[in-house]
Each structure stands twice: as structure tokens, then as C-alpha cells.
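A single protein chain has been omitted from the complex, and every remaining protein chain is retained in its original position.
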Amino acid sequence: MSIDITIKIGGEAGQGIQTVGQLLALTCREAGLYVFGINDFESRIRGGHSFFQLRISDQQVRAPHHVVNLLVALDERTVDLHRRQVSPDGMIIVNKKELCDSPNMLAISFDDLAAQAGDPITANTVAAGCVLAILHAPFDLFHQVLTNLFSGKKQSSLDVNLKAGRLGYDAAGDRRCSAALPWSAALQKKPLIEGSQAIAYGALAGDCRFAAFYPMSPATGIMIHLAACQNDFPLIVEQAEDEIAAANMIIGASFAGVRSMTATSGGGFCLMTEAIGLAGITETPCVFINAQRPGPATGLATRTAQADLHMVIRAGQDDFPRFVFAPGSPEQAYAVTSQALSLAEKYQVPAIVLVDQFFNDSLYTLEKAFLIPNTIERFVLDHASINNPAEYKRYVFTDSGISPRALPCQGTALVKYSGNEHLENGHTSEAPEIRTGMVDKRARKLIGMRSEMQGPEPYYADAETLLLCWGSTHGVVREAVKMLRQDGINVGSLHFCDLWPFPEEKVAPLLSGEKRLIVVEQNSTAQFAQLLRQQTGISVHGAVLKYNGRPLYPYEIVNALKEKEYSHA
Amino acid sequence: MSIDITIKIGGEAGQGIQTVGQLLALTCREAGLYVFGINDFESRIRGGHSFFQLRISDQQVRAPHHVVNLLVALDERTVDLHRRQVSPDGMIIVNKKELCDSPNMLAISFDDLAAQAGDPITANTVAAGCVLAILHAPFDLFHQVLTNLFSGKKQSSLDVNLKAGRLGYDAAGDRRCSAALPWSAALQKKPLIEGSQAIAYGALAGDCRFAAFYPMSPATGIMIHLAACQNDFPLIVEQAEDEIAAANMIIGASFAGVRSMTATSGGGFCLMTEAIGLAGITETPCVFINAQRPGPATGLATRTAQADLHMVIRAGQDDFPRFVFAPGSPEQAYAVTSQALSLAEKYQVPAIVLVDQFFNDSLYTLEKAFLIPNTIERFVLDHASINNPAEYKRYVFTDSGISPRALPCQGTALVKYSGNEHLENGHTSEAPEIRTGMVDKRARKLIGMRSEMQGPEPYYADAETLLLCWGSTHGVVREAVKMLRQDGINVGSLHFCDLWPFPEEKVAPLLSGEKRLIVVEQNSTAQFAQLLRQQTGISVHGAVLKYNGRPLYPYEIVNALKEKEYSHA
Amino acid sequence: MPDIKDYESLVEIKWCPGCGNFSILAAMKKALCNLGLAPHEVLIISGIGQAAKTPHYLACNLFHGLHGRALPIATGAKIANHNLTIIVNSGDGDCYGEGGNHFINAIRRNIDLTLLVHNNKVYGLTKGQASPTSDLNMVTRAQPHGVMLEPFNPLAVALALGCGFVARGYAGKPDHLASLIEHGVRHRGFSLIDILQPCVSFNHINTYPWYNERVYELERSGHDPSDFNAAWEQARKWGERIPIGLFYREDKPTLTDRLHALRHGPLVDQQYVPERLASLFSSL
Partner (left out) sequence: MPDIKDYESLVEIKWCPGCGNFSILAAMKKALCNLGLAPHEVLIISGIGQAAKTPHYLACNLFHGLHGRALPIATGAKIANHNLTIIVNSGDGDCYGEGGNHFINAIRRNIDLTLLVHNNKVYGLTKGQASPTSDLNMVTRAQPHGVMLEPFNPLAVALALGCGFVARGYAGKPDHLASLIEHGVRHRGFSLIDILQPCVSFNHINTYPWYNERVYELERSGHDPSDFNAAWEQARKWGERIPIGLFYREDKPTLTDRLHALRHGPLVDQQYVPERLASLFSSL
């Protein structure tokens, strides 16, 4: 990696840390640079401590870095908490002179300069301008970013912000950080996107038309992004009275014919589990996004975890087919969300997508815009094609387990769904042979479903040691593999996105031979290792587990591997 | 087994089938005989078809038998549905002459005789009298049963019932079934109990003082049995507005100092899962009974299943310690429910007891009355013993993971519980090291908890083939083993009651060597086999699975083993 | 014009003989015929309970869901296709107990459907526990010391929530009930029809004779359903005299009237247009 700079902006909630980060990221976008940003904040609205950490590079970056090149401290606490991470040649910008106690520090009063610019609210623009100067960025690029941002707004807003940016830029004087980034206006700007946004857009690409939700961190962002699209798409986003209502609403909407989904976190997901079973037995397609955070109960509301894997696979009483996916990048999240809507409809089952706070609240540069499907293949039976409407049976027994699904009130065939065990026609039945028949019919779908599942994504998969990971840690583990290999350690990785039905046949061959298998997970019990043994009988040799609510860093994996500091799973 | 008679009484819901069965069972009790009764009924109040099937023996019986010696048909449908199960030397009593079409049938109009006795409501007494005559029972015993039953009630009620019983008894004429039971008044009567009752009484023996519930088959019976005890025990049974409320109420009650529990079935359990996590992170002891029925969603409300094993182990987001038990007999259910209350308190964790419709609604003869604890060991910190109340910390870090638990408002120490991740003192904390510390503290309890777990109960455990079962099928599998061994097949069984934390060390040794392992389960995916492989890496060789909602019969296992008609798990 | 026969279902009815549900079923069929709706034009959604079995017993499209959750299912269905004519059959336990929160919020949404609550003041299907509407002190096997909770008054609560169609029917007056249902379906907005329904198996207090002695029709007592205060006063009556009929009626915008995306027609009928995504992505 030729250039790799990490900027951390810390301060109290409400100080606009994210705005600074956003301005920097947009300027990088202007220059065709890659960024990766993580958001760290407490469960409060004002005060406390939070930070935004932006990594900038001329190559794709998909993991946070633990060494900070430039620390922007909007308060004293930020200095105390983070100065140790600043690299020897790094810099610290503080907003008060009094805080300066070493030569690598630069004091700039963002507030004073903002006032000078004409509006105290522009302090963040001041800060961004200052950082950009230190990063060797030409002011032009920032000028362009601000112009874009305020296009369509009052000219005076733009003017005051340009002034503020300039003041900040100039305030840096000749202080520059060591590494120079290749700043020049890019011909093609690469899209910038948040994890939660990638999911929202994936939903649109999957023709989701109805989303119901109850606010819950870190899932809310997905719905906020979707809600903003209601003017331009055939889409309704409804805030429900609780998660139970949200789950049942999407089932109702799907029954009536539109693709639908919800998003929540663990506690809300718990409340949806009965409805997931309802989707299972009524064979109603729908998508549940579970954005994980540490639990149980309220746990750590604004922190990250990967600890709901087994819960989502087992949610709801009794057995019924479902999909579970855990994407590892915004591209995969976009594709998988769209695919989940489609596969749910094709197999008439619930599909669950597992993400987490780390993924949802991170900022990514995309190599290129997401692919847009030209058409949507619907898996719905047209009433016109029903020969004998009076004989239509919603749950007719088929070899594939999939029964042609007509929509209610779209023709003369009567469409009957039931959450009780039922006959082919949808009426309740307690007959033992019907019960067995219907369980088997539903289970038969698993054959087709399993064939849709991708095996894990290999990366130096023939290495001696394989790191097994799933979900959001994809980029982090890859980077750790790269670092380890640079140090001559023969390691590779497998990233699992398609988790249920577990694609045993595609997994087992990759794990055979004399390999050392180590899972990397953000939970305390190595949940994936348990799943792997359950499904294949294969035991792993170790586990790198982090479960303090904070994102995993590549160096942590590297250290654990080098020091053999991993627990035996 | 010297004597083994099965009587099936069938008819519509509301016809009093269970009353007939109850009278017969009580008469057997009078004679010191053993019974085992199963209840089969639809999800309706009147009409349809239901039956009660009573097996009578001079030895302990704990499984239903598939051959019927005496069929009592209160309606025509019963004859149609069940006549094929009647043994060649068996008999069928019908209530209408027109239904008689073979020599083994006897028509007696219970209604006419009841009217003759003076009250149409006594038709069930007539039927019982008739059956008892056919079974060679002396009328005295029945006389005694009725006298006991109506003691304290109006003399006229007793009189008319005695008359009805006599009329039924005499109506049998000289028709007798082939096998004579050893009828003589027993010196010591063995207790008769329903499965759900054993749980309720176990709760009392565990000093449960508060139970909250929302009605749901097949769990309601437990609460009805408990509710009836409210006059004589320090006990309150509260019907909640929903399962969420029930689960949270028991947590509140336990927090305030009384042992508490709830009972529900799968759908209701789903709604409780968030609260189970709350119990987990707040370290509040409480007991959740999940009486399983086929699902998902409403499924088959009045039928049986064992398909919630993984769900209950994984319910609630993230990892936290919990107990899961699945008793196999009323004795074990009594002991385990009581123990669950105690262990939950000792380790300050939620405990889950898995039963099912088959178990809850069956009637058992006990060898002897349940053991009654003399005292209850409480695991609660007395405020008087707190040296420095101002410094009391609810979640103090300890080696065992267990922090001394004081009750609120019982002294000057302030008691603070939180469902957010917290400091030792119970106040919210987002600090990463606190998070890891608290997860680890809670996880440390698993060491003690695992040591409390019993390994499986072996039965000819050194046999070549081992049947592995859990929960309510204990007696059924045992009987199958006996039958197979009588046929010279070298088979044994292991019954698992203590399922989580899974007692790996106690299990693995029993399964080593060249054994053929076959699970016997009432679900469609061999859930226990999955759990076993997950925890031990051991794969089973086959699975006998029944999931049509009906109880398992020993002969079904025998046939499956002989015909090798089991699925490869 | 559809005929009652068109609404026949071949499914065996699993209610007890004499149950009040039979006349509710008959009233529904009659109302639907009077409304000129054919079975395939009707969608009936229910929760779980005896009441919730209703949609199986007449010809219609149906969704028989979870205990307590009929209203959210119906809300989702109506948003997806606001041309649907939706009736919800629920029980007092289903709707006011497990589903209490959805009852509140379906009214707040003014989602356009007709809710029939078969209010037998008991949990029928689970064998006779108290329901939210059970009388104080009613003894059951689950409440051996009698009910200790103040009964839930659905009409008063609905009025407090701003419901635009608040009515009470009685299974003992099926023609009156049929006419209420007809009006309820015609009403644009959320229509609550709480139906006094004797349960012959478990409720031995609120029986047919008990009600027959007490009920009176608001339509015959000069009640003005546009008068909110009068409605409130009537809604609080219970005991010696029990009013049935339309308590209150008011037109307000429904949720689906308000939703912007539905201005272009039902969601289910709209088109997927890839260009919209392209223009969205161009802003990234």
C-alpha cells in the first residue's frame, strides 16, 4: 500500500465530528482516493466521547488502522484517550492552545475562526479545511466539495463556508504531515457509501416496496436511508408500534403482493421470531435484517458484535427452511439484500441478513457504482394462467416444495394462507399424514435453496493456516492475511457470507488436508466454529475472539496469530 | 409384563371421554395397579374426535401401547377410526345397537342407562362401570372410587352415580375380556398424576412463589394446577396480558426476592426471548417452562413435538449462560423443576425446562410420593451481613462469576440491576474492558453450572447399538429397548435430561468405541444429533424421527430398528 | 349480485353447538351479499382463537395468522394493495389482550378496514380463562379467586383514541349486526364493531338471556352517532342496560389516503423502473 493515512476526529457527541469526517471523505472522493471510515459513539445525544476515524489511501481499504497519523481533538478528552495511537511522525490538532504540550501538536481555535467566517456553525468546515491543508490537499478540491454540497442552498451559506474552510486551511500554516497524498481532481469519482445505505439500496434493487420497522440502533440507519427514497420509488416505509407489528406488517404486505422487509437489532429480532415462524409456515417471502450489537438485552446499544448467528438460524419454534446471509462488504450487502428479496420470493421463505454496527455505520469507497437490475423476476402466479380457479390450492404438494403462489383478490381463485398446519387448500388440518406431508414439502425446498448458496470466498485458501470469518470482518481479515504473509507466514482465509442452509459440500473440500483452522469472530464463544462442527464435524484449532463492542483491527489478528494468543475453541 | 391391557375411549370433545378414563384410572389406583394414559384431542371444545387411551398393568408402564384390548366408542367415528387397532381377542363397546356388526362388539346405551339412573350427566359413570365389569373388576372398588369422589358433595349425587355405575356394570352381562387383572384393594395406593401437575408440584417444591403466564396449550395445565394451590401456599399465579409481560413479571418478582417462573409453548416462548436475555445480563434467576407442540407459528395447538431444542438453547441475542433441562418422567419433571428454581438462583441465570404435549397431558402412576424438601436453601445475600452497605456492588467480579445478590429495599445497601452492560455497581458502562470483564464473569459461571449437570441415564449402555433420546420419550425408548432385546437385538439407550450446558465429558466416554448411534426424536431434522455433533464432534448413524404431532410408540422404534427404516442423520 | 350460497364453505365448522359465532358468521355473509361483493373480492384476516377460525367458514381470500397479530397483517396488506376490502375477525383475547398494542395503533393509523371482535368475554379456544373484557370477580380455573382486573372497555378506549367508527353488535341480533357490518365496510377508515357473543361452553354469566334482558338499540333511542359526547356517555354504560348499535362515526383521512407513494395507484400495481436507481446512485 503506497499511501495509507489515518485521521481520527474525536470530541463530544453533538460537536459535528461526523461532519468533519464527511467533508474530508468527500474531498478524497473528489481526488479519486479511497477511504474507509468508522464511527464510534456512545448511547447519548450530546457530550461524552465519540470519534470518527477515516483511513485514506490510493488503494482500496476495507479495515480500520490502529495507527493514527493525524488526530483532530475537538476536546481535551480526545487528546488523553487517543494520543498514544498517534504515530511518531503524526500530528495532533487541538482546538485550545492550553492543550499543546508537545511539538507535534498544533492549536487552532475552530470556533474563533468560524466566528470570524461569520457563523459559529462552520467550525467543522474550519477543521476540515485545516486537516486538508496538513494533508497537502489543494484548496480547489475542498472548494469544489463545498460548492457541490451547498448547490441549491443559499449563496450566503456557501460563501460563509468557503470562508471558514479557507480560514482553517490557512491556519495550518506550513504544517504538513509526512506522507503526501496524490491530490488531483479525479476524472471518475468513486461512490462513497455507508454500510446501512448499501443495504437500503440493495433493498431497492430487489424491488422492496414496503418496509416496516421500529427504531433500534444500529438498524435504524437502513430505514432512514430507505425513508428518504419514498418520493422517487414505489415504496412505503412505516414506523410500527413495536417490532412484532413491524414483522407482521411485512408479512401482510408480502402476502398482498409486494416485496417487503424489516430491519432491527437483537432485542427487536427476538420479538420478531414468532412472526418469522409465521412466514415459514405460511410460506410468505420476507426479509429480516438483523444489525447486530452486543447483548443480551440492551447490552451496548451503539457498539458492534457478531453474536447472533445461532439465534437467527434457530429463531422460531420447530424446523422450517430459511436463508441466512452475512455480507462482508457494501458490494456484497447490496447484492445479498437484493438477492435475499428475490430468493425469499422464489422459495417462499423468510430470509435473514446479518450485519452489525461496525458495518452499518462505516463509510466505504466503492470501486464502481452498484449494478442495477434491468428487470425484476417475480415468482408469483398470474391468476390468468390458473386453469381452474375454483380448484386453486395455495399449498399444493410439489416435488420442489414450492407451490405456485397467487395473490389475494387479483382474480377469482381464492387465496388462503394459514399459520396453523393446513391442507393444500390452506384450511386447517390436524391429520397426521398432512402434517408430515407439509413438513416434508417445506423441507424439500432446502434442496433448491442449498444449491443457491455460495461457498466461502477463498483468499490464499491453500495456505497452511486458514482464518475462517463471516460477515463484516471480511476486509479486516483480508488485511491481516496480507500482513501475515508479508511477514512470511503461510496463512489464508475463507469468508462465509451464505450461512444457512449451510453449504457443507462447498465447504468441506476447502478444509480438508492438514490445515490449521482458526476462526475470527466478534463473539465470546466462537459461534461459527460451533456451527461448522455441527454441520461438518470439523473442529477448528483456535479462535481469535473480540467481544468488547469495538471493531476488530487487522493488527489484533496478526498479533494473536503470531503470539498464538487465541483461545482453543 | 404379566398383565398389559389397553383401553381406548373415543368420541367427540365434550362427551366426557376423560371422565371415563379418570374413573377407570382411579379404580386401578384403588387396586394398586399401574396406569399410563394419553390424551388426544383437537383444537376445539365440542365435537370432532378425541380419545383417551389408558394402559393398565401390574408393573410400571410409561409408554402407550398400539394394540387396543378394549375400545369404548362414544360415537360411530371412533369405531371407524380405531377398530383396526383392536386385538383379535379384544372387544368394542359401542353406544348404539346399529353400530354392532361383529361378535366382538357389545352395544350399551350409556345415555339410556344414565337417564334410568336419574341424571343424563352420569353417562360416563355408566361407561366406566361397564368397562370395569368387562375387566373383571369387583364393583366394590368402583363403589369406593365414587364414594371418595363425591365425599363432601351432595349425597344424591353420589347415589345417582352409584346407581349409574351399577347399571353400566350389570349391562356388561357376562362379557369379559380375556386377560384378568389382579383386582384387590391395595394397601398402599400409588399416586396418580398428570405430567403438567408434576411440574406444578415441582415448582412448589422449589419454593416458587410467583408464576405469571399467558394461556397457551399445552402449557396452560401447569398454571391451572398451580393456580389451584393459591389458597394453601405463599403463591400467586397471575395471568398476564401477553407472554412478554409474563416473562418480565417473573423477572421483576425474582429481583424483588421470590422464586418465580412461567410456562408457555413455542410461540409464546418466542415472545419471551428478549426477556430471557434480560434475565441473563441482569443475572436474575427465573424459570421458563416451554411445553412443546408442533410449529412453527400456531402449528398444531394440541399436538406433541420435540422441536424447540436449539431454539431454547439459542434464544436471545448474544451469548450468556443458561440451563436447559428436558425431563423424561413425572419424577424427573418434579425434581428438575424444583432443581431449576434452585440452580437458577444459585447461579443467577435463567433456566429452561422443555416438556411437551405428550408429557403434560399424560397420566402417570408414581411408584411413591415425590420427595419433599425439608428446607429451601436460598442463595441470597442478607443485608445484615454486608459490612459496608454503601459499597455494595451487585455485580462484583468474582472467580465463580457469581456475585452476592442482595434484595432491594431490604436494607440500606442500594441494589441496582441493569439490562445495559454495566459496572460492578450496576450503573451503565460502555468501557471496552468492562464489557469483556462482564461477559467473562458471566461465562465463568458455566464451570460451576456444567459440574451440576448429570450425564445421560444409561440403559444397557454397553450394547452395540445405542438409542439416544431426550425429554418425554424416556419411557417409550426404554420399552422399545426391552422389546428389541427380547428379540435378541443388542441395543441399549441413553436418555438426556440435562442438555445445557452440555455435559460433554460425561457424554463422550459413553459413546466411544464401535457403537451404532441412533437418535430417537420427535422432530424432522434430528435436532439432538446436531447438538451432539456440535458439542462433541460425534456423528450419529441414524435417526428415528416422528413429527406428525402424535406420541411415539415403542413398536414404531422397534420396527424402524428392525427394518432399518431410519433416516441417515 | 352475489348470493348467500356463494359464500358457503365446505369446511367443517369447529365451534360448539349454540355458540354465538354462528350468527356472527351469518351476519357477515348477509352483509357481504348486501354490499354486492363476491367472495374473491373479499379478504378476511384473523388471529388465533375461536373467533379467528371464522374466515375458513365462508368463501373468501384469507390469512389466518398469529394470536394477537391480525391487525398488523391487515395493515401491511392494505398498504400493499389499498384496493383490498379487508375484514378482520378477532376475539377479545386476540384483539384486546395479546393484540392490545396493535388495536391502539390500528385506530391511530385509521387504516381502512372493518374489525369484528367476537367478544365472548372469555378465552374460548384455550378453555375458559378470563379475557380482558371478563367481568370483575368472574371465577375460572385460572382465576380461582375471581378476576381482579378492571374490565377493558373497547368502545371507550376507541373513542379516547379518536376512532372514526365505533359500534357494538350482538350475536343475538344478527340482522342488526349485519347492517352494522355493512356500514362498517362502507365506512372509509377503521371501523370497530365489538360484538357481544355468548360462549355457551365457558361464559355462564353473559349468556343469551342475560343479554336479551339488557341490550337496546341506539338506532331506536334517538342517539346521534355524530355526537361525540353522547357516544362517550353511551360507551360507558354497562350493566342493567347495554346499548348496541353505532355509537360514533366521523370521516377522517385514512392512512392510505395520506401515503404519498399511493397517489400513483396501489403499490402492488406500480412498476419497477431501473432508471430511478441509476439517478439515485449518481448522487453517491
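Each chain carries a letter (A, B and C) given by its place in the written order, and its residues are counted from 1.
By our rule, a contact is a pair of C-beta atoms (placed from the backbone, for glycine too) under 8 Å apart; a residue touches a chain by one contact, two chains touch by 3 or more.
In this text, all values refer to a predicted model and were calculated from it rather than measured experimentally.
Q: I'd like to know which visible chains would be in contact with the absent chain if the whole complex were considered.
A: A, B, C
Q: From the list C:I4, C:A160, C:I205 or C:A278, pick the residue that touches the absent chain.
A: The single option touching the absent chain is C:A160.
Q: Specify the residue from the set C:Q50, C:N81, C:N101 or C:T126 that touches the hidden chain.
A: Selected residue, touching the omitted chain: C:N101.
Q: Which of these, B:P191, B:P432, B:G455 or B:G537, touches the one chain of the complex that we don't see?
A: B:P191
Q: If the hidden chain were put back, which residues of subunit B would touch it?
A: 191-193, 201, 204-205, 207, 209-210, 212, 229-236, 238, 240-242, 244-258, 260, 274-275, 278, 282, 366, 369-370, 372-376, 389, 407-409, 411-420, 426-428
Q: Could you list which residues of subunit A touch the chain missing from the display?
A: Missing-chain contacts on subunit A: residues 14, 42-48, 214-217, 220, 223-224, 227-228, 230-231, 237, 239, 241-242, 267, 297-298, 301.
Q: Footprint of the hidden chain on subunit C, which residues?
A: These residues touch the chain not displayed: 100-101, 104-105, 107-110, 132, 145, 148-153, 156-157, 159-162, 232, 252, 255, 258-260.
Throughout what follows, only the chains that are shown with their structure count from here on.
Q: Where the CA atoms of subunit A average out and where those of subunit C average out, how many Å apart are those spots?
A: 41
Q: Roughly how many whole angstrom separate the Cα centroids of subunit B and subunit C?
A: A distance of 37 Å separates the two centres.
Q: Taking the mean of the C-alpha atoms as each chain's centre, how many Å separate subunit A from subunit B?
A: Centres of subunit A and subunit B (C-alpha means) sit 44 Å apart.
Q: Please output the residue numbers of subunit B that touch at least 2 other chains, ranges allowed.
A: Within subunit B, residues 42-43, 267, 297-298, 301 contact more than one other chain.
Q: Hunt down the residues of subunit C that sit against at least two other chains at once, touch-wise.
A: Residue numbers touching two or more other chains: 48, 65-66.
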